[in-house]
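Apart from one protein chain that is not included, each protein chain of the complex appears where it belongs.
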Amino acid sequence: MATLAAPRPASAPADTTRYPAGHEPVHNYLKEPKGIWSWLTTVDHKRIGIMYLISVATFFSLGGILALLVRLELFSVGPTIMGAEAYNRVFTMHGVVMVFAFIIPSVMATLGNFLLPLMIGAKDVAFPKLNLLSLYIYWGGMCFAIASIYTGGVDTGWTFYTPYSSSTSTAVLAMGLGVFTAGFSSILTGLNFIVTIHKMRAPGMTWNRLPLFLWSVYATSIVQILATPVIGITMLLLALERILHIGIFDPALGGDPVLFQHFFWFYSHPAVYIMILPAFGIISELMGTFSRQRVYGYRAVALSSVAIALLGFMVWGHHMFTSGQSPVSSVVFSMITFLIGIPSGIKVFNWVWTMYKGSVWLKTPMLYALSFLFLFTIGGVTGVMVGALAVDIHLHDTYFVVAHFHYVMMGGTVIAMLGGLYYWWPKMTGRLYNERLGQISAILVFFGFNMTFLIQFVMGSQGMPRRYYDYPDMPWLEPLHRISTIGSWILAAGLLCTLINGLWSLKRGKLAPGNPWGGATLEWTHATSPPDPHNFARTPLVTHGPYDYEVLFGAGGDGHSSGAPVPNVEVGGPQEAEKSIDDGTRQPT
Amino acid sequence: MAHPNPEDSHGDAAHGAHGDGHDDLYLVGHDGQLHPAYLQHHFVSAQQQFEASKLGMWLFLVTEILLFGGMFVAYSIYRAWYPSLFEDASLQLNTTLGALNTLVLLLSSLTVAWAIRGAQTDNRRVLFWNLIATVALAGTFMVVKYFEYEHKFHLGIFPGQSFEYAPGTTRVNGELVEGTRAVALLPAEEGAEHGAEGRDGGHEPTVGAVGQLQPAVPVESHDGRTEAIVLPPDDPGANLSPAEHVTGEGGTLGAEPHEAGEEHNEREGPIFSDPRAGVFFSIYYVMTGIHGLHVIIGMIAISILAYRSRKGVYSSVYYTPVENVGLYWHVVDIIWIFLFPLMYLI
Partner (left out) sequence: MAHTDDAHAPTHEEHTGHGAHHVNSRALLLRTFGGLVGLTILTVGLAFAERAGVLPLGGLSVPVALAIAGVKATLVALYFMGLKYDSRTNALAFVGAIVFLAIFLSFTFLDTLFRDTFEPMSAVPVDVIRAESAALAARDSLFDDATNPASLVTPTDTLLFPNAQTDPTGAAAPAPVAAPDAAAPVAPEAVPAATDAGEVGG
């Protein structure tokens, strides 16, 4: 941790009841207005973000428990804790809950909602009431999903492939309705964010001064509004197929089951970019702040987000190489899948270059960001591997693919989201978390995750199929499965540490200064921790870029922070030195 | 930088609403400053709010286009695979009523655009009556649609599995339509002729072919051999099921879903023997059904607008909801502009 150039001033004794001097927020959005009803009818994007966070964390825990059950079942050959029918339902529910209830809204609806207006200098998103509606629609969709789980769940796999899903007697309708409804929530969030970014940037906030997190949020929003309607129509057609037997996916009536797959994956592939793009944005922010210098290649990183969003609509067929689709389309999809690895690679290179000659500050968010670099690279590279048509013929529906997508989704999105949560925790809650426990959680998560999933690449290439309840003809895989299961316990322990850290910090964490990390974006420089209900006292005037640490904190020399002072966590940077303008929107103090 | 306009035609209302909202920091911002009642606190100016609202509505319309677009993709794929199915089926749709509906919707687009113009020029009467006209035209559309659907149900044209095929039709999976029994083979000439008429080749089922099947039961044989061949019917123009010709019994083969007689004559057309007719009509009903649902939602929204415009809520200063609902209505019209030729004409 020896990255401090200047000796820290003697810190005041830890005081959990008072903010550092000069950092008391005048109005705290968490406390005003009071009462549960004010929360349920709020139009404050920050409160909506917090409510999303609680919901999303709950579903993550549910999905995680289901995952632990899956891994426990696979611990030994033969039935371990459940029968085959139950196993099918458990892994399907794990997938559905994790994809639709957790990861799709995860970063966008929690951190995105909370940070977007703060980062662009606006008082709220463009349509605050629509934002609240989006939350309620999400909750409604989740009620349908829970109803489905309650009535026995679904056993089709989270992909709902026909013809099984149109004929199985499990609760597909309720789950389909849940997915359909949750899709509207996603659409409304994306719509809100695009309009906000286009129309409500503070004076001086040009497109080239947008924080890279917001570039990712923007790209993700585009994907959300273009792709999500298609899953809506897909679920509707599936429901009609089940109820009325309209025959559109039923070969016996003249339909084509592969058409369902086209419809499904036209959404679900861009959906994975909905999952990863905001995570990319978080990493950009973390890399900048914790290397104390600007993100290298701002324009490349920004435009690569948009490129990934757009290219992501042209590769869905790589999920269908073995479905019976034409060889022509398989080849085309495979080629474009290779192409889409390029913008992701550009980002990784830029992030690594950001750290070069920087002053790397190994706090918990940075530990997660470094984990991301390692884990996402593995996930991305193995993605290109399964994107190769000839290779995927053999690896499709094996554990290789399972390991790949867990590396990108969990090693990517979840790790980045955890890093972002730790980073913005002081801003959101006004409290500091326990740094030691945070570091322990980062190490446990990294170690546990690799132990769980790295071995699955081996399993998959050895022939272990996915969604299989048992593997009696491959008993040599049992030790590998056991390693994976034990890894899942370590991973769970690490995640539990984060949960404990969060809860502890809410009760007993030190009250945070306004800008504990020395960030240069508007939420750090212009808003208190936690922010005012209206975000800013006056509309900020933006005069520098989002990563101009040396402008704010006066680094000398070549801008690299070997000479720059590291902000003292006890007392953050100046709050009132920032410029603002009077445009008649002054809030009462 | 534009300041909120102090000369506000709704000044009194603004003051009143302003007064009792003072304590609520969320919904009412700028204390001490006059602002239009409709300006929301998180927006800096009315212009920003208007532009943001409009962009928001355009983005919502993008989602509508993608939603219907999915169905257009399904339509296109099945059309590419089974072109004769689509051509035969479109004969069952009443082109005149469809064209009428098209003109009705186009006129409703005109009236809603005119209503917006009325709002922009502070002409409350023009605004109100054009909104009413739009609702009326939309209602006409739905009434015509109702009659179209009713006629189809009358003929047994239902989506998917429920489609009432002509007796003797073999379904895709080889099963016969319920209530009919195995009949003898027909030569392929009739089917080949029918299939070759001006269609692009491709793998489509032919009319004659669908009557053919592996006989489960040998039919009456005249000279001790199983009758495997039957001469083609004398009048190839008749579109009755081949089964009737084979057995020589006049239309009493199997249990027909409708009474024989005059009903039967209305169910004319090769579509009734096409085993994939259910799929076409599924696509038809889903597309027109969802479109109809959007028309109804539009009718409700425009009715609310008409009611509020009566109360004087909209003027050239503030007509954003009228503009946005108008945009929605135009997209509903555009979707019908594509639905009409694809379903009815070609």
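We just call them A and B in the order they show up, numbering each chain from 1.
We take it that a residue touches a chain if its C-beta (ideal position, glycine included) is under 8 Å from a C-beta of that chain, and two chains touch if they have at least 3 such contacts.
Because the structure is a prediction, the values reported are computed rather than measured.
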Out of A:159, A:325, A:439 or A:461, which touches the unshown chain? A:325
Out of B:40, B:92, B:134 or B:170, only one touches the absent chain, namely B:170
Even though one chain is hidden, which residues of chain A still touch it in the full complex? 198, 226, 230, 251, 254, 256, 258-259, 262, 266, 313-314, 316-317, 320, 324-329, 332-333
Of the residues in chain B, which ones touch the absent chain? 2, 4-5, 7, 9, 45-47, 50-51, 54-55, 58-59, 61-62, 65-66, 69-70, 72-73, 76-77, 79-81, 95, 99, 102-103, 106-107, 109-110, 112-114, 116-117, 120-124, 170-174, 185-188, 191-192, 198, 200, 203-206, 209-210, 212-214, 228-229, 275, 315-317, 326-327, 330, 333-334, 337-338, 340-342, 344-346
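Definition applied: only the chains that are shown with their structure count from here on.
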Once you find the CA centre of chain A and the CA centre of chain B, what distance in Å lies between them? 38
Within their complex, chain A touches chain B through residues 27, 32-33, 42-44, 117, 122-128, 130, 187, 190-192, 194-196, 198-200, 225-230, 232-234, 236-237, 240-241, 244-248, 250-256, 259, 262-263, 266, 533-534, 539, 583-588
Provide the residue numbers of chain B that touch chain A in the complex, in ascending order. 1, 3-4, 25-27, 29-31, 33, 40-44, 48, 51-52, 55-56, 59-60, 62-64, 66-67, 69-71, 73-74, 77, 82, 159-162, 171-173, 275-276, 278-279, 282-283, 285-286, 290
